[in-house]
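Sending over a structure as structure tokens; questions will come in a sec.
Note that one protein chain is taken out, while the other chains of the complex remain in position.
Chains: A and B, in written order; residue numbering restarts at 1 for each.
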Amino acid sequence: MTAVAGPSRMIGAPIKRREDPRLIQGLSHYVDDIKLVDTLHCTFLRSDYAHAEIKSIDTAAAKDLPGVVTVITGKDIEGKVGDVPCGADLPGLKVPDHPALSIGRVRFVGEPIAAVVATDSYIARDALDLIEVDYEELPTVVDPEKAIEAGSPLIYEEFGDNIGFTMPLEAGDADAAFAEADHVVSGRFVNQRLIPNAMEPRGVLAQYLPGDGSLTVWSSTQVPHGLKTNLGLIVDIPEHLVRVIAPEVGGAFGSKLNVYPEEIVVSYLAIQLCKPVKWIEKRTENFTTTIHGRDQINYVEIAVKNDGTITALRAKTIADIGASYQLLTPLIPTLTNLMIVGGYKIQNVKVELIGALTNKMATDAYRGAGRPEATYIIERIVSMAAKQLGMDPKDIRFKNFPQPEEFPLEIATGITFDSGNYQASLNKALEIVNYDEQRAQQAELRQQGKYMGIGLCTYVEICAFGPSAGVPGGGWESATVRVERTGKVTVLSGVSPHGQGQETSFAQIIGDEFGVDIDDIIIVHGDTGRQPQGIGTFGSRATAVGGTAMVVAAGQVKEKMAKIAAHLMEANPDDLVFENGQIFVGGSPDQAVEFATVAGEAHTAANLPPDTDPGLEATHFFEPSNFTFPFGAHVAVVEVDIDTGEIDIQRYVAVDDIGNIINPLLVNGQVHGGIAQGLGQALYEGAVYDENGQLLTGTFMDYAIPKATHLPRFESDHTVTPSPVNPLGVKGVGEAGTIASTPCMVNAVVDALSPLGITQIDMPMTPNRVWQAIQDAKEGGNG
Amino acid sequence: MIPGSFEYFAPTSLNEALDLLKTHGDDAKVLAGGHSLIPTMKLRLAEPAVIIDITRIGDLRGVSEPDGKLVIGALTTHYELESSALVQQKVPILSQTAAAIGDVQVRNKGTIGGSLVHADPAADWPATILALDADLKVAGPDGERVIKATDFFQELYTTALEPEEILTEIHVSIPAANTKGVYLKQYQAASGFALTGVAVLLTRSGDTCQKVAVGVNGVADVAYRATGVESELAGKTLSAENIAAAAEKAADGVDAMEDIHASPAYRANLAKVYAQRAIAQLAS
Partner (left out) sequence: MANQVIHTAINGQEHTHEVEPRMLLVHYIRDVVGLTGTHVGCETSLCGACTIMVDGQAVKSCTMLAVQADGAEIMTIEGLAQNGELHPIQEGFWECHGLQCGFCTPGMIIAAHQLLQRNPNPSEDEIRHGLDGNLCRCTGYQHIVDAVQYAAEKMQGSRERKEV
């Protein structure tokens, strides 16, 4: 494999983003900013009921409205387009039909029933009000624990129950370990349902050219390549005539890692009407019908020895998967199983996982996807154990960490942690926050009747998805590196960044590789017409897998350039150095040729070395040998106002070990944003459905994503333990902050209130909920 | 995201607006800052056939100070009240309340009159307007009349304003030098509205509470004066114990609301805690 090296390295430098000039001037193009002549506008009629039989749909009045081009329902496309796909394949998984427009029955509020196409979006909206749907309401179930009880209303009668799948996991002998435990610590945790709320709602624009039979789809997606393959199959256009473009994408967080009904219907309509068709999601639609995240209930217990050694973990998880499967729905909670022991050497594990169908929107990957749940489980229960044993929460963690020399480390759930030094990151975080002093101050404030809390979270997560055996549809990534005739470098990547800044960080990597200025490099992504094969951006994989693919491809091009340069200079290719836009003989910089000259020679092709083809281009598909496992330690210091339940965050320290760092500026951004989303879950966010399956938190009026005033200043630092899995030594940073900050904040608040006997507060820890916990504790204390 | 169709009028005089309102009756909605009306129209929770945009009536905007009181035009924006030197100097609780509303963009467009007439139980103005004993001047087909703030808010989203009337001015007496006020609020994290807001005006002579006026919003379906607190503390020494005992009555006799954001007990608790903190702050 090619080594990344070079004296004037851009890797590691805080280079400001090359994406930004267009974004800060309003000159970029998200889907809705792309205007094609004669575009028709599509809008969807959605179910008002969580569970109902559709007796009839009358679209006549809507069709008669001037400006309306067509109105279609599920029956109109039945048999003509394929189902909304689910890529998960678990043993015993019950897979329901999932038509893009519902037929006969609706199973959650917001499910699409009909699509209107009109000459403008205002008319399309008016037409929705003219469609008459006759529903017959059916009994609804929204509570996953009730859904899996016998006698619950059935989401799919043909299944006989609402259990979509079960997945047991057992390693060692947990029951024996519990029998020998000095202490058993148990808890019930609720990882509430979240709504991802990328700032740009989804959007699709499809154009079909009947002359060549090609379909081009602009979609706000994280996975243009997967969408291309799936859409081709679903709307029956050969894959090589489908092009999907993810233009500027305004955030995703997993919510655009999917194939959605609207992408299917809009493509179908564009083909039928032979005109461009556009649909732009409204925020209210985004709330009800873009995938949701989390939603697990976990019953957890650990067996602990007197010295704090944790010998076993048992858990039962009920994961609410909603009413239908989106692309990866059933897979997400299985990641919780895999990561449930966190960064601790717990050898005996017994876990039961039940996927429960309910009358709600499907859950799927939301930033962290299964790992935040695992981390919440283990970090809460470990902190509870420390309390029960009278240990400092840091000590129980140190007690159960593996030693740095034990890596690579196969853990009980069957995966192998690539590299780690968990002691180093925790020590660094404790040092930054001045832990001992904080504890002393806490004791002092408690004397004064003040409730200060210190929360710890030490986490390990699974990233860089990943070996193809572990990712449906493949876990490799592709890149093409081309040096143009003028020496400009074009990199085509299969990943699809949507805010991560890899037009910059990838250019840093390639700049170092070729020794050229990053302004001479362009990173092209998110377009299956330019880079036909790829997997996409999710699971903190883009740099570790996609970056590696381009490093390898660049190495191949470089080798060829060295050969040509050596031929021109009559030197040995092995002696050549690429630096500052030149290729020179190591040790004698006078013997040099311009990088651009060599590029020109490769294309002029009149003076090439023997057995050398013209051109400078290489494509590489990189298959990683393992996942990567970032880790770290976060510490939060809070004070709780016990009269109002309000939480004041005084310090937030994050030490994340994400392996080597390409661009610290971007890494900080990822860490901050991740922490903000994790704190959002801990403190503010939660999707609430009423018992009839109506989403009560369906707008920003009722669903709080953090505002600037809600968040403190974060203190972010790192330890660096390179990953041996890829030549860049990177691990991935996209999800770390989100995974760590949620349990960290809950641990801090519970720690603050522990003098009152409080051991758990469910999320989101709104002031009301904290205050109620205080009242309950006081009453319990009095009674 | 897209409102239904409507006919649009932008009168430039009050009389013109009143005529339009009389002509179109229940079909019409009056548009001021638009921050309550336009979102409900976009969600099609409201589909008025006629919009009467009164924002081009210049007379209804601005603050003046005749005869020892502030006269606030109903179309005066929250930001104008927040930033007005006159308001800051004469009745600072008005500026402080304005600054606690929504966000900058909302304060730039939203008007005090629009907010009062909408009578959202979680809006910020009612508590302060009640505590200040403001008078609300309205104009209708039969001329003008004045409604006392305490009579204005009647039920959820319902005021004493008749359908053909328009709120034109808010009159606030300038408090004496020994009267100070403060508005305390817990923000509903998503919307920025008041989960609970308490406005207190305390008139003291030395260490004694001569008079205290307490307005509360966000707790019940209509904003109210916490008269129990007021009568308990009037004439008493402003000791911590007396303040706490009085504040305990901040939700007496009130049917506190329940929704996904807070329980009735929590709202009632906040009313008490904020009443206590507000009075204590003013007493110190």
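One rule holds for everything that comes next: a residue touches a chain if its C-beta (ideal position, glycine included) is under 8 Å from a C-beta of that chain, and two chains touch if they have at least 3 such contacts.
This structure is a prediction, so every number in the text was calculated from the model and none was measured.
Chemist: In the full complex, which of A:96, A:172, A:669 or A:724 touches the chain missing from this view?
Modeler: Residue touching the absent chain, from the options given: A:669.
Chemist: Identify the residue among B:53, B:221 or B:248 that touches the chain left out of the display.
Modeler: For the chain that is not drawn, the touching residue is B:53.
Chemist: Considering the complete complex, identify which of B:15, B:105 or B:237 is in touch with the unshown chain.
Modeler: B:105
Chemist: Just one of A:150, A:199, A:469 or A:606 touches the chain that is missing; which is it?
Modeler: Per the contact definition at the top, the residue touching the missing chain is A:199.
Chemist: Please give every residue of subunit B in contact with the chain that is not shown.
Modeler: Per the touch rule, subunit B residues meeting the hidden chain are 1-8, 10, 31, 34-35, 38-39, 41-43, 51, 53, 55, 79, 83, 102-106, 108-109, 190-192.
Chemist: For subunit A, which residues lie in contact with the unshown chain of the complex?
Modeler: Counting only subunit A, the missing chain is touched by 16-17, 19-21, 23-30, 32-33, 35, 122, 197-201, 248-251, 253, 282-284, 498-501, 665-666, 668-669, 672-677, 699-701, 705-709, 711, 713-714, 737.
Operating definition for what follows: only the chains that are shown with their structure count from here on.
Chemist: From the mean C-alpha coordinate of subunit A to that of subunit B, what's the distance rounded to whole Å?
Modeler: 44
Chemist: Give the list of subunit A residues in touch with subunit B in this complex.
Modeler: Going by the criterion above, the answer is residues 121-122, 125-126, 129, 282-284, 643-646, 684, 688, 696-697, 699-704, 707, 710, 766-768, 771-772, 775.
Chemist: Applying the document's contact rule, which stretches of subunit B touch subunit A when the two form their complex?
Modeler: Per the stated touch rule, the residues are 1-2, 4-5, 43-44, 186, 188-191, 195, 260-263, 265-266, 269-270, 273.
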